[in-house]
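Every protein chain except one is present and positioned as in the full complex.
Should a chain be cited, it is by its letter among A and B, assigned in written order, with residues numbered from 1 in that chain.
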Amino acid sequence: MAQNTSAIQPHQLTSQRGRQVITAHLTALGFLMPSLIFLGVFVFYPLVKTVYYSFFLTNALGQPVKFIGLANYATLLHDPVFLKSLWVTLIFVAAVTSLTTICALYLANLARKHLRGTVIFRTLFASTMGVSVSVASVLWLFFFQPTTGVSDMILNFFHLPPIHWLTGNVWALVAVILTVVWMNLGFAFLAISGALENVPTHLYETAEIEGVTPWLKFRFITLPHISPTLFFVATVTMINAFQTFGQVDLLTKGGPNNHTNLIVYQIYRDAFVNLNVGKASTESMLLAILIALVTFAQFKLTEKRVMYQ
Amino acid sequence: MMKKIATIIIVSLTFLVAIVLGVAHGKTPTASANQRTTIVFWHSMGGKPAAALKQLVAQYNASQDKYTVVPEYQGAYTESLPKYLNVANSSAAPALVQAQEIATSTMLSTQSTIPMSQLLSNQTTDQIEDNIARYYTVNQQLQAMPFNTSTPVLYYNKGLVEQLGLTPLPEDPSYSDVLQLAKAMTAKTGGKTKGMTIEAYGWLFEELTANQNQLLANHDNGRAPGEYATKINIDTPAAKRLMQLMTQAIQDKSFVNYGSGDIAEANQQTAFLAGKLGLFMQSSASTGDLQANAKFKLGVTYLPHADGIPRNGLALGGAALWANKHQPANVKQGVADFLKFMASAESQAQWRLATGYLAVNKNAKNLPQITSAVAKDPNLGVATQQLATSQKNPVTAGPLVPIMPIARTNMETVMQAIANGAPIDQSLKVAQDTTNQALAAYNAANHLKK
């Protein structure tokens, strides 16, 4: 549409036209200015600065003292703590993304409009979206924690041994995953429910008449129609999962033995606890690259399977 | 056209004004109505010590009308230290900050503080206990005002021990004394009370190895004149003995693992008070909290020593108060005045009785309120005694190492790994290597000349 508007009056004189083009650009600049300035100061400049820091050895005050090229990157890729963090992050992201999407899809399908009173259930399912990070973590912490926790009480009731939710290597990660999936469920549910509403009902009616099984209806009518939304939900959930911080901070602090030490938590520790700006910047860059790669891969993989309306 | 651009600018400006108003609103008060100077004081005290600290501050604020000290909790030491370091030389820096003992070297490296020897008169600094002052004395100057000072002790449910017909622990128990008691408590209660825990806490790791006369860092714990630490010792025979204490207890099924951090501390304390945990080790500062909440007879002993290794004693733990130098003159005066009050024998005695921390003022121990309290409850004297009977050597002077937070995280990682069944030798080696890498990187970036 840029061509559209700039070519309104072709008969005008060039000088006049020139002045008009300049004022048009000034207007556009005026409208864009606030966003451009703030993106510049708080996104582009910091990005460049982070890249810059990642090539330096930095002292305790965060000042770059020595250019070391790619040494920070090389060290990190051989650092067992960072590699573990990377590995844990990938498992975490895969688990959160798939569980969130599948659970939300199941719930949304269950709570479709065919029944009375589903509105209530839909509001309930969506509501975890309104529970904030720290509230959700504290609620779950009470469930997990050993001395007064609910989990042990329930297990005890069934004569099962207690689960070391926050101190066991695997269980701690499971605990964080559960909390995050629970929190994400609301948004995913809302999005998928919305998409389900838009699937044309006549398709189901035809299928009904022909006696198609529910699974086949789901597989060949529902799924293709909501695939763009599923893809959107998976992508958003994934990007958010990569950036999970609060739940780890409140539940496990990265422990036990770094088994829940997600990359963002490691970045926080290196930048703001260990005060190693160079290392933290390098980790940030690797995280950015990782997210870009995984998102790109996801786009490529799902491109062909997603049906756009 | 210009009019439209002007409109946009006006909109943006209005918005900026709104932000500035927001800034003004969120600003920490710098001067209250009656022209008192505000002294922002960052601290890391929670629970009972927090209440005692607030009480002291309130007393100080009421005692004069020039200054208002505002205590602000900034999370545990490990959290408040980096917060301070991040703002040390900026306008967001507080006038006074509490930093833990192992942060001494790091605090000095910021060059953002005034030594107490310059801020206060000799009359005040000379009253500090020598064995406490020496931890914070660097370059012949007292760099910070020692405040809450403690040693870790072992707490156990003496009431339960007596009720079960077991022998209470001696004042200076050995590892096997501890193991036996924990095993017996677990067995006799049918597992209702788990015998023991050792929190995955770097400080405990340090002190339990210091008690075996193990230096944490080379060059006399980094204190040798003209030198700095270049090697950290984590993979040592002393550490192995400590880890074997844990694995033995796990094997005996008398060990319960609460993990590490604030939550673990809260949980082990809650379990102990509920009678579900037999014994644990924690700062002597918890004595006050425990004494107040325990419904049973509380037992307190020295930190255990390894079998066959003579007890070396401990370095002090706790924290000191540091004065920021980038403050207006009247704020600095206020800080000096407040510190003089905090270090006085009366304040220290009050602090000691309210919390279980040791008194840093030499004259406090002779005040009647202290002598009568210790006579009434010998538990209160254990930590003082433990520090007083410690050997005077570089181990007990404490490590002067800049990357202690990382070292502690690594020690905690090892302790957690071993509690989860990892092999001892390999875990200790990994922790030592990672710590030394971090130290080498720190030294490379901060001691460029060498």
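Note that contacts are C-beta pairs under 8 Å (C-beta built on N, C-alpha and C of every residue); 3 or more make two chains touch, one makes a residue touch a chain.
Here is the rule we go by: contacts and distances are computed from a predicted model.
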| item | value |
| --- | --- |
| Chain left out of the displayed complex - its UniProt protein name, from "Putative tricarboxylic transport membrane protein", "Xanthine dehydrogenase molybdopterin binding subunit", "Carbohydrate ABC transporter permease" or "Lipoprotein" | "Carbohydrate ABC transporter permease" |
| Selected from B:E101, B:E199, B:D289 or B:D337 as touching the chain missing from the view | B:D289 |
| Residue numbers in chain A that touch the chain omitted from display | 1-6, 24-25, 27-29, 31-32, 34-39, 41-47, 49-50, 53, 62, 107, 110-111, 114-115, 118, 121, 123-136, 138-140, 142-143, 147-148, 150, 153, 182, 185-186, 190-191, 193-195, 201, 204-205, 208, 228-229, 232, 236, 239, 242-243, 245-246, 249-250, 264, 267-268, 271-272, 277, 280-281, 284-285, 287-288, 291-292, 295, 309 |
| Where the missing chain touches chain B, by residue | 3-4, 7-8, 11, 15, 18-20, 22-23, 25-29, 40, 42, 46-48, 50, 72-76, 83, 86-87, 90-92, 94, 262, 266-267, 269-270, 273-274, 289, 293 |
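FYI, only the chains that are shown with their structure count from here on.
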| item | value |
| --- | --- |
| Distance between the centres, which are taken as Cα means, of chain B and chain A, whole angstrom | 37 |
| Complex contacts: residues of chain B adjacent to chain A | 1, 4-5, 8-9, 12, 78-79, 82-83, 85-86, 88-89, 106, 109-110, 200, 257-261, 263-264, 267, 270-271, 274, 276, 402-403, 405-406, 409, 412-413, 416-417, 419-420, 422, 430, 434, 438, 441-442, 444-446, 448 |
| Parts of chain A lying in touch with chain B, wherever the complex brings them together | 23, 26-27, 30-31, 33-34, 57-62, 65-66, 80-81, 141, 145-148, 164, 166-169, 252-253, 255-258, 269, 272-276, 278-279 |
